[in-house]
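Just one protein chain is left out here, and the rest sit where they should.
After this line comes subunit A, so read on.
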Amino acid sequence: MTATLHVSERTTDTTDRRVLRRRLGPGRRIRFSFWIGPIVLLAVWAAGSATGLIKPAILTAPWDVVTAFQEQWTDHDLLGNILSSLARAALGLGLGVLAGAVLAVVSGLSRAGESLIDGPIQIKRSVPTLALIPLFIAWFGIGQEMKIVTIALISMVPIYVHTHNGLRGIDGRYAELAETIGIGRGEFVRHVVLPGALPGFLLGMRFAVTSSLLGLVVVEQYNATSGVGHMITLAEQYGQTDVIVVGLVIYGVFGYLADTAVRLTERRALAWRRTLDT
């Protein structure tokens, strides 16, 4: 009798003795996990430069990059260059996203739209946008228009493809429900189609952001008078490796911040989904 009591005492103890299965998903989210990888990379770079393993001729040391950054900032209007690049990328990306999303919705919701739009975009997909630059130069000249059109076009494609895909994947039973509830086409698009296609759109957005930066890097090689690419081109002529690295780091930071922003948006906007990520 005493033995039994003893056992029950132990099991009702405050220690939590639950039975848990081995988890197959990635597990709990780590705080600030976004920053861990880049910080490790930076540490390796710094350690390599400090020990002389990475020679300055190969890659400038992080602290020299910081010095070059300060110099560019005070003497060569680095902020102006950054803003000019950002404006270019943002404008191109904005136009591309808008066009991609609108085309995806039109082609996803109407058969006529699909037959007109889908084919050309699939063909466009197989032609690298960067290969079209010579043509754009002939059409738009070498100025700002050519650059923005290129960035817009390069970021439009992933938005179109993924939004269209997400839209076509919406369960047809929701359309049936909407029909029995008696709502119009506008409300159907707003409450069913757009939220249903949002996961696809946001995935496309992540690709589009990276593509737009790729486009930016390339178009800024062409006769820019301002912008980070312009700064890199000048540094190339004078053999300033440290300034080139400053430019590359800025591109990297752009990309990383933009991607982070999209991922955070994704997490908030898709709270209704239960996926492996949560």
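FYI, a residue touches a chain if its C-beta (ideal position, glycine included) is under 8 Å from a C-beta of that chain, and two chains touch if they have at least 3 such contacts; residues count from 1.
Keep this in mind: contacts and distances are computed from a predicted model.
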*Between "Anti-sigma factor", "Aspartate carbamoyltransferase regulatory chain", "Electron transfer flavoprotein subunit beta" or "Aliphatic sulfonates import ATP-binding protein SsuB", choose the name on the UniProt record of the chain that's been left out.*
"Aliphatic sulfonates import ATP-binding protein SsuB"
_Which of A:V66, A:L109 or A:A178 contacts the chain that the document leaves out_ = A:A178
*In subunit A, positions touching the absent partner*: 173-174, 176-183, 187, 191-192, 195-196, 198, 271-274
